[in-house]
Structure formats: C-alpha cells, structure tokens
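The other protein chains are all here in position, but one chain of the complex has been omitted.
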C-alpha cells in the first residue's frame, strides 16, 4: 500500500509539472507580453523604455531560463500579477474559490444523493414500467447541456415565477446576521445547484442502476439471502456498498469537472466564482489570470483525485491487490 | 435466458455464406428500440443539414422580416431572431455546423487517442509512462476551461474551436485504446508477426489497432455529442466563430432577450438536446450490442 501511494504521489507531481510547462507554452503563444500590456495601459511608451523593462522582467532571457523561472514562480505561489485587479493572480483566484467550492460541494451532494436513489429504485423495478419511464426521463436529462438547463430554470423560476433571485450570491443591502445571510445565499444557490446537478443526477442514476443490477446477480447477495437477511438488509447492507464503488469514482470526476467547468453556470447566474472570473479574463484578454485559474484548478483536481483514490482504497479492500 | 445462448442454426449457416460479424453487429445495434429511435432522431438532424442549402439558399444571415416575430406569427416557421433573420434557416444551417464540428472533432480526437493509446500499450515501459503521464496531465486540466483558453489564445474560428475540442477530448480514447492493446498484444497472431520480423509500425497499424478498435467505436458517439455541446457552450459564451451561424450562436443572441423572446434561445437549445439525445441513444444501442451479457438482468 505504501508503494502504491508513493507511485501515485510521484505521478501526481509529474502531472503537475507537465501542466505547468503546458501553461508556459500557452502563455508564450499569446501575442504580446507583460510590457505590451503595461504600454497599452500607460499610453505611449518609447521603445527604449520597453526594452529596458523587458530586460528587468527577464523577458529577454532565453526560453529554458524563462521556463525554469516560471516553474519556480508557480511552485512558490507566484502566478503573476493581474493588472485590472491590481492584485497578484493567486489572490484574485483565491478570493473566488469559496463560491465555486460551495457550488461544487452542494451540487455533488445533491446529485449523488438523488441520482443514486433514482438508480437503485429503478434497479429494483428493472424492466417494469416505472423503470422504463424513469430511464426515459434520465436519458433526456443526460442529453441536456448544463447551460441549457440553467437558462431554462432561470427563465421559468426567476423570470416568470420570480421564486428565486436572478443573479449573484447575495442580495445587496440584505439583512445582517449569519442565519439571514445563509438563507439569502441559499436562495441564490438553488437554481445554480439544480442546474449543475441535473445532468449528474442522470449520470449517477444510469451508473447506479447498472451497477446495482450487476451486483444483485453476484453470489454474495444470494449468500446474504440464504443467511436470512431481509430484502432491505440485502440492498442496504450488502448490495449498495458494492454498487456505490463506481459512484465514488464518478463523484471524484464530477468534482474535478466542476472546478473550472462551471464557467457557463456561474456566468449565467452571475456567481462570483472562478468560472465567472475566467469568463471575465477571456474578454479582458487577461491571459496571466486565465492561465493562473487553469493552474489553480488543476492543482485542486490533482489533490481531489488523490483523495478519491485513498477513499476508494478504504472502501474496496481489494484495490491493494489490483494496483 | 437471452437470445445469445441459443445454439447457432448450423444448417442455415452452411446454406449461405457466413455473414460478416460487423454487419451482424450493425443489425443487432439498429434493431433495438434505442437504436431505431436514435437513428430516426439523427436522421432528422442529418436531413436538416442536407436540406439547408436547398430550402434556404440565402443562408442563415438573410433578414426576412420584422425582428422578434414569434413562431407561428409570421411566414418564418420558427419565428425571427433579434435582427429579423429566419430562425428556421438558422436551425437548418446550424445543423450543418453542429454535425461538422461533432464529426471532425471526434475524428481528430480518435486519431490522437488511438495513436497515443496504441503506442503506450504496444511499447510499454518508458514510452508508456511518458505518454500516460502526458495523457493524465491533459485529462487533469479542466477541459472546458482549457478549451476556452485555447480558443481565446488562438482567436475564435471554426478551425480553432474544432482543434481545441479535439485537444481536450482524446485522453479517454487513449486510455481505452491502451487497455485494449495491452490485451491484444499478448495474443498469438501479434507474437507471430514479431517472429516473422514485421516492423512495429506495421504490426501496430495492421494487427493491433484493427483488433483493439471495438470499445473505442463505442465511445465515438459520446465524443461527437460532447463536441456538439462544447461548441454550443463556446458560442453561447461569445467564443463562437463570428462568421458561422451555429445553434450556440443563436442561443447567445437570444440570451439578452430571454425575458421577452425566450424562443430565440430555447429553440436552438432544443435542437442541441435532440441531437445529443439521438447520439446517446445510438451509443447505448452500440454499447449493448458489444456487451450483450449486460443487456438483460
């Protein structure tokens, strides 16, 4: 197990290095550099000044030196400076992280819970009418892009019915106090969370239905029945734990997809998360910020992947043998 | 028990030449309700794409009437958009764009993924480690964000969009391909090719890849669907090719008007869903055909 873990960590480090190098390449592919940006902001700047600035920032150094500098910078948390915010990129990104994290966590919990419940229920009714109808609904949810769900929900529940606020995370000038703020945030988060969940509900439903059906044919389920375990006990105590193993993997995938993948949802609902930040960075052509977001999200994803692997190892004692 | 368990009718098999398995697979796929529904829906979209130049020779940009005409209120079947363009024409031409983007991106990522996965699996060792860490890295980066970055860096054209989508979606193919190649390369015919001195390149292209392709084909429909969704998302963000009228472009145009003229955004949205649904149904059917034992129970 220690060996496996060490390998896994080593792989993660290599992956992070590759991502940093990739970022560096992209950053260099962008037309214009930091000095051009400064020149653009300060009006005219004569060529001599620009050249000396380039020298000072090390932009004239040969590529390999700049790459090493870049790697060192990234690893020490220096992701560059975001001029429009007058703040280091890392600070800007970190300020936006809580909103995204909240969104992701709520959406993962919601979709795992509802999706698995639906899937297990459908598996128990396999090939009956309920299952067929559920499968069709699930299929449509599975085919609906998240941003369309978000648009439709906003149209119905915010614009038409007015049940939920149109955009943002909090109401300006709302009541003070922790409870009131939480309730206010909750109201703002309902539609974004539902939008981000529906597609994943469909995935979990399909996944857990298939996995439950597969598990229910396993011999140990028959053993449990032969032991006198009740139907409920068979499902909850024996089948579900095994059937949920692929769900864990999928939940890890969902978390990693939504960090930085919620651009559209955050934009539609005007949530102050990293996705929205990325959207703004694109149109401000603020590439250091955009790539900073990419790096931070990648870091988070690498860590989440490691944690999911650990969790999986804990839940499935056989993993140590197969890896 | 399933139909698979019945012993084959040997007399019939002798009477006519053996049917190629691929064809049988196709028949089995398309015979299921899911297969039929998927094909029918996809047929609609393909027909729209094919008929666009015939039915709407003026293209999707021509103004035909007053802006914001609701579907059914004017001559344009699906209404007109914010500038008085015919939504129907936009939908038909958009079908072309979506299918094109979907097919080309899927093909490019299949090519990349198959090449990377086949090399990693076939050569193993250090090559495998390097290629797979690279694959890991691409898979780790949040894919939609990555697509946005590439398109923004390269400026949005239909080419950069297709390229960006392909560049983020090949890792799944590579993983699948690698796993399959690992098992194929142990088989006898590959071993014997080595013994008779075939070059690695020939073995990979003529022996290994063809025999490892089946599971990859299964995910092709997913790739096409994902590409279509991604293109629509990009266009919705305003990162579409400004010279191309795609469904996503129309959703983007309709977004500011969502309070009053929601049909402008939701009709193209419906077409995206329809197409993705068709592809998913087809994908499910193909998947069932390749794994018949999973179909029942």
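We call the chains A and B, going by the order they appear; numbering starts again at 1 in every chain.
By definition in this document, contacts are C-beta pairs under 8 Å (C-beta built on N, C-alpha and C of every residue); 3 or more make two chains touch, one makes a residue touch a chain.
Rule of thumb we're sticking to: contacts and distances are computed from a predicted model.
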| item | value |
| --- | --- |
| Chain left out of the displayed complex - its UniProt protein name, from "Sarcosine oxidase subunit delta", "Oxidoreductase", "ATP-binding cassette domain-containing protein" or "Catalase-related peroxidase" | "ATP-binding cassette domain-containing protein" |
| Chains on display which the left-out chain touches in the complete complex | A |
| Full-complex contact with the absent chain, from A:7, A:52 or A:230 | A:230 |
| Contact partner of the left-out chain, one of A:113, A:163 or A:220 | A:220 |
| Hidden partner interface residues of chain A, rising order | 218-220, 222-230, 237-238, 241-242, 245, 315-318, 321 |
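The working rule: only the chains that are shown with their structure count from here on.
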| item | value |
| --- | --- |
| Contact footprint of chain B on chain A as seen in their complex | 11, 14-15, 18-19, 22, 26, 29-30, 126-127, 139-140, 142-145, 147-148, 151-152, 154-155, 159, 210, 213-214, 217, 256-257, 259-261, 263-264, 267, 275, 278-279, 282-283, 285, 287, 290-291, 293-294, 297-298, 301-302, 305 |
| Touching residues (chain side chain B, partner chain A) in the complex | 133-134, 136-137, 140-146, 148-150, 152-154, 225, 229, 232-233, 236-239, 251, 255, 258-259, 262, 265-266, 269, 272-273, 276-277, 280-281, 294, 296-297 |
